[in-house]
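Every protein chain of the complex appears in place save one, which is left out.
For clarity, chains are labelled A and B in written order, and residue numbers in each chain start from 1.
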Amino acid sequence: MRESRFPIVMLGMALLFLVGPFVVVFISAFSGDRTLAFPPSSFSLQWFAKVLTVEAFQASFVTSMWLGVLSTLLALLMGIPVAYALARYQVPGAEVIRVILTSPLILPALVVGLALLRYFVLIGNNSISFGLLIGHTALLLPYAVRVVSASLANLSRDIEDAAHSLGANRLQTFFRVVLPNIRGGVAAAGVLAFITSFNQVPVSLFLTGPGVSTLPIQMLLYMEYTYDPTIAALSTLLILFSILFVLLTERLLGISKYV
Amino acid sequence: MRVWLGWLALVFVLSVGFAQQRTLTVSGFGLNQNLIDKNITRPFEARCNCKIVWEVGNNADRLAKLAARKDNPNVDVALLGDYFAQLAANQGLLERLDTSKLSNLNELYEFAKNPLGGNLAVAFTIYAISIAYRTDKITIPITSWRDLWRPELKGRIALPNITTTQGPPVVWLVNRAFGGTDTDVNPGFERLSALKANVVTYYNQSAQLAGLFAQEEVWAAPVGRFAWGNLLATGKPLAWARPSEGQAGVSNVAVLVKGSRNQELAYQFIDFIISREVQTAQANDLVDSPVNRNVRVAADKAAQLTYGLQQIASLRIVDPDYIVKVRDAWIQRWNREVAR
Partner (left out) sequence: MLSQSPARLAAWILLSPALLFVAVFFLPPVIALLLESFHVGQTYGLQNYLTFFADDFNREVYWRTLWISLLVTLVSALVCYPAAYAVLKINPRWRGLIIGLIILPLMTSPVARTYTWLVVLGREGIVNKSLVETGLLQEPLRILFTEWAVFIGLLQLMMPLMLLSLVSAMENLPKDVVPAARSLGASEGQVFWRVILPLTREGLVVGGTLVFTGCVTAYVTPALLGGPRVTMLATLLYQKAGVTVDYAAAAVISAVMLLTTLLVNFLLRGRAVKTARAA
């Protein structure tokens, strides 16, 4: 029977639709024109140079970086034990726990940001940075639990039982047997979490203040003020950064099977 | 080991040192921030040996933030449109200014010294609001606010959203142009509602207009004179209309936020931005039209600004108290009748 061409055509169109605009951004980033016009009439690296000079981007890049690293670390520190507990123990009410821990994903991020601003920062009198950290960590926690759970599921219990029978206690077993074997899953979770935090917009939208702002928010603000390909250059850099980051960790730790 | 400790100690001391550098937080518009940094931020930081942190955005957003942080302000000085400052004053967010601390105050035009009364604010610029339009696409010059209703402009104009500074003054002027009064704004709203087909979008930031003009989305729009430099930079042939009903006028003022812990620096900053040097630099860069009477700029620059007492006197300035009174009702009417 003849195979229909329909599916592959749809796939092609979908990919074009998804990736096409990125190509536009990529090309615009190298534009030699003064304002944004596509296709550009000439090419230059001027916008990349400009990106590096915008102070708002520098400051917010630093903020996004430490926020990403810190919230990822916190999410992993809290998430790995959870994944382990749920995988290895019979916990009563495991379903309820799962729901509570995944709630950050179900709640609209915008609402989370507003709630944290209103009650945590303004009424609770905490700093905006603290509020950002809470919001981001809460959002990353479910990812951490989910990915680490997946890799724990692939790790047979026998190895732990073997270590046990050789005299290792629970703690030793965890750090010297379990952790090294789920290293890939942890790394995958970390990468996913970091990138999610870095690109986060809705939670960070309300949680900005003088001197505290994340890079995507600054990009949004910048777009409202200036109409030139600077954002295209910045977007291109960020996309390359994300790709490189993922490829690097893939190379080093072989994480692709866990995503 | 000791070397490590030594480095650590050094880093610690240095970072503590930096942390103790005084910081002044200023809430500002963000438009032309690179020029503002050149003319104001960097010279001021050098002079006071302090650091300025900017919080930028449009008036409405920043006022909301000031109100939200009333009990624990994180901003020292705010630069706001006149009626927004009035709104802030009404909400008890401002500190009365001690004018003896502003050495440059006497160089300002009379209206700029105490624009809201009670020494709550000092104006640092005033600007006209009129219609900017493409001379190549609109060959018959625009000479009246009613010209925005021309059928050829279908789908080619942008209006300021009601929450922007230009919003209410434009509504007020349009209302007058169609025979309305301060108490009867029906003509204005009805006509604006009828204009929908001509409007591409209601802009929230005047900076968006540059993009809209550059991308050929828009051929005409009411806007403040402060955006003129940006609009010219798009390279499109533009003209500034002089409508028969007049141009609106709004001043931007500097206010001291109540509860600021940096009052010394705040006063120095306000004094700095009304000084002749800064006002001249800003004028020459087409950022803000000057209100300091000792400022002199070349004629060709002056033509792009709202410059000189004569021009200023010709502006139709809407009373900030009036706008404060009608704003909420106008926002409701706008959302319901116009921006749909």
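Everything below uses one rule, namely that a contact is a pair of C-beta atoms (placed from the backbone, for glycine too) under 8 Å apart; a residue touches a chain by one contact, two chains touch by 3 or more.
This structure is a prediction, so every number in the text was calculated from the model and none was measured.
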Displayed chains contacted by the hidden chain, counting the whole assembly: A, B
Where the complex has a chain not shown, which of B:72, B:215, B:244 or B:294 is the residue touching it? B:215
Which of B:35, B:48, B:200 or B:239 contacts the chain that the document leaves out: B:200
Even though one chain is hidden, which residues of chain A still touch it in the full complex? 1, 3-4, 6-11, 13-15, 17-22, 24-25, 28, 36-39, 77-79, 81-82, 84-86, 89-91, 97, 100-101, 103-104, 106-112, 114-116, 118-120, 124, 134, 137-138, 141, 145, 170, 195, 198-202, 205-206, 215-216, 219-220, 223, 231-232, 234-235, 238-239, 242-243, 246, 256, 259
For review purposes, identify every residue of chain B that touches the missing chain, sorted by number. 60-61, 64-65, 67-68, 155, 161, 163, 199-204, 211, 215-217, 331, 335-336, 339-340
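In this section, only the chains that are shown with their structure count from here on.
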Intercentroid distance (Cα basis), chain B paired with chain A, Å: 37
List the residues on chain B that touch chain A in their complex, please. 25, 27, 30-31, 33, 37, 53-57, 65, 68-69, 72, 74-75, 204-205, 207-208, 210-211, 214-215, 233-235
Under the definition above, what is the set of chain A residues touching chain B in their complex? 34-37, 55-56, 117, 122, 125, 209-211, 221, 224-227
